[in-house]
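Structure below; questions to follow.
We show some of the complex, not the whole, and keep each chain where it was.
Chain naming follows the written order as A, B and C, and within any one chain the residues start at number 1.
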């Protein structure tokens, strides 16, 4: 089996624009894809947490992948989440996105159940065995309540089970173990190590990461592309300046009142409000049962955009 | 809208027998249903955690509900889980089980996402609004990583959103707040408060609970029915003796080596091994990626059965 | 070594009254002791979580034990917490309370450090080896962030390391495993299994527990004594009625605004406000950095007292 290299560089997790009655707004979605492609990104990741995958029905999920794959028409690789609780359900979701034309699937550890490292390993092995495209592991303890151990990731990479890692754990020490473990093993040259952080991209790339999957990249793809290129050029001062501008912009995820809404509502609400304010999407609605930003909160998102030079 | 009273009494969460290649074994499933009905249970709960709902594909889930509803043919009410991450997905699952003939749906708080009590309330309100049958809340923090506050449960019950509660939190103090809150409010007389515990059923019924949803009830339905009746008769000494026998039997969930497998593998593996040893189902397999019990572990399940007088 | 049986029955964890400038108010403390003794309790537990042990300096801790031991003058046994992070520090605290005359020490698992079941076992073994009085294990995961496994408690009891268990875990299923494990082993007849719950005392005693350590017992010792006696008499209807009255009274711990203060401030603040309103202590102050109840919150404590017939 030849394992095609998964995408590297800037790979934004694409937001899913919704209509006011919570249907997928495909014309806003294709405008968003154009906005990202124009921004210079290297690949797209649909049906991740930032895409509100946990809130989309199966029909809507398929509509999203179909729409994006058809629209990019091979210009860029499209990764798609196959996010579900356990192996048989993930395989069903993986088949669906592969049928829609996804180039790779992104898969988490089992959730909802009480799991174990041995079961997590078995899960990825079984998914990869039966999946027609490369599998990227999605390490997101905030959602699945277990952390993928660095050693397990490297073992599965070495066995050809995993083609990449998207690390949204926020644990930069463990991330670095994967980066260094990859470098120590020539056979892992094609394994893609991607950070899901918005605010430590320069650090991650300086360590040797292959790319970044920033939710905030929906709002400012060109900024992340500049950041990525500065890092690749070894111009760390320029990278740091760009990263710090993006850190300021990322402050938008804190405008939602934590006494009134959860973290997903606040972060996804801010990204969508920003895309709406920038004229990319028609409606900033997030899926149910998320709580919408207030008018005052939305105004503060606008101030973040203005400060970052985006309005 | 008249809200039909949900079932009370002994309501086992029905295991899903699988074939060696992990397909639903419908003939074992109907034999298991007969075993439960013969045991005297009051209703059945399919597609809960004990049913391995998190491991069944949508097709398998529908096959399970169809099979059970057709087989019980109205002799007993059938509750069905509509277990998924958020409102739109839960509504899809609820429609499916209602179409298959479920008499009520059982729904958890959102999971995978970072949620908030206000979003949990909104979730249940939206599900109940669009669902054709009564909604029972499923409080299972171990799986969804948030606890349903007693006050929220009572508020939603008072508003006609919830028809019942299945409490698998293990927090007997909070459970009692719901029981006492219900009693204080005449309008909540029809609200069913059910414990998901196997080992504190006598306590829960003494407090005033309406019923019990014991996973171990698959293995010994008659035992739980005797326990329930002893409690209803106010014969607490008899209830305690029966409960203590069942506590001993429940020790089977600890035979699986925790160094080698997770808690779901151990508990569901033990229940299925016991059903296989008792001749109720053809194969003890659990779904992927769970780790099977070893031969020695299965033998220890047999000893638990023998001690409890079930072999 | 003969292991003296630790106290059973009603063993309130004694609040530590403070002056407005946060010094131990010894005259209020002895009045509180009189209030408890008059209420009919079987023993006293000082320097537990309800005593604000985590907020008292070593000097204040010693003053508390000295004051209480001298005042009860052998009428009742006095247990004392030796609450600190690890073995050497716990031993220092144990020596101090033994010197003050405590009849037994109460000890948690290690905290602050990243511990392990093998280290927890070693901790209790070393403490018991070097401690002149019986050791009672204090299972309080909310504080120490690990749970004492039932099997470990029974093993340590069997080896004469532990003389009793105070279970504040809220996990009634695990508590029952200890109760049943004790009963199965004749050598454990003297091992005291105590629940720390205020609201499931009838359940715990019906299961076979030996006693109860209720923080709310400061406010209404006579109520817990009546409850205990009703259980010992096997009059479960009377027990349940008394317990339900106490459950209503326990509602006082929710009057403190959780947006403004933590759970310790709310619970200890309510107990002290109630003791102050009942005229038992001079000042309701809690130790720094706890947040005081507002006047309106204190008024609601008073309503709980009135409803329970205590004002």
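Just so it is clear, a contact is a pair of C-beta atoms (placed from the backbone, for glycine too) under 8 Å apart; a residue touches a chain by one contact, two chains touch by 3 or more.
Note that the structure is predicted; figures quoted are calculated from it, not measured.
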item: Per this structure file, total copies of the shared sequence (3 shown); value: 4
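Going forward, only the chains that are shown with their structure count from here on.
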item: Arrangement of touching chains [line / ring / star / complete / other]; value: line
item: Innermost chain, where centres are averages of C-alpha coordinates; value: B
item: Centre distance in Å when chain A and chain C are each reduced to the mean of their C-alpha atoms; value: 49
item: Chain B-chain C separation of Cα centroids, rounded to whole Å; value: 35
item: Contacts with 2+ other chains: residues of chain A; value: none
item: Residue ranges of chain C in contact with chain B within the complex; value: 170-173, 176-177, 180, 197-200, 202-203, 206-207, 236, 240, 244, 247-248
item: Touching residues (chain side chain B, partner chain A) in the complex; value: 22, 49, 54-58, 60, 83, 85-89, 92, 110-116, 118-120, 122-123, 126, 142-145, 258, 260-265, 287-291
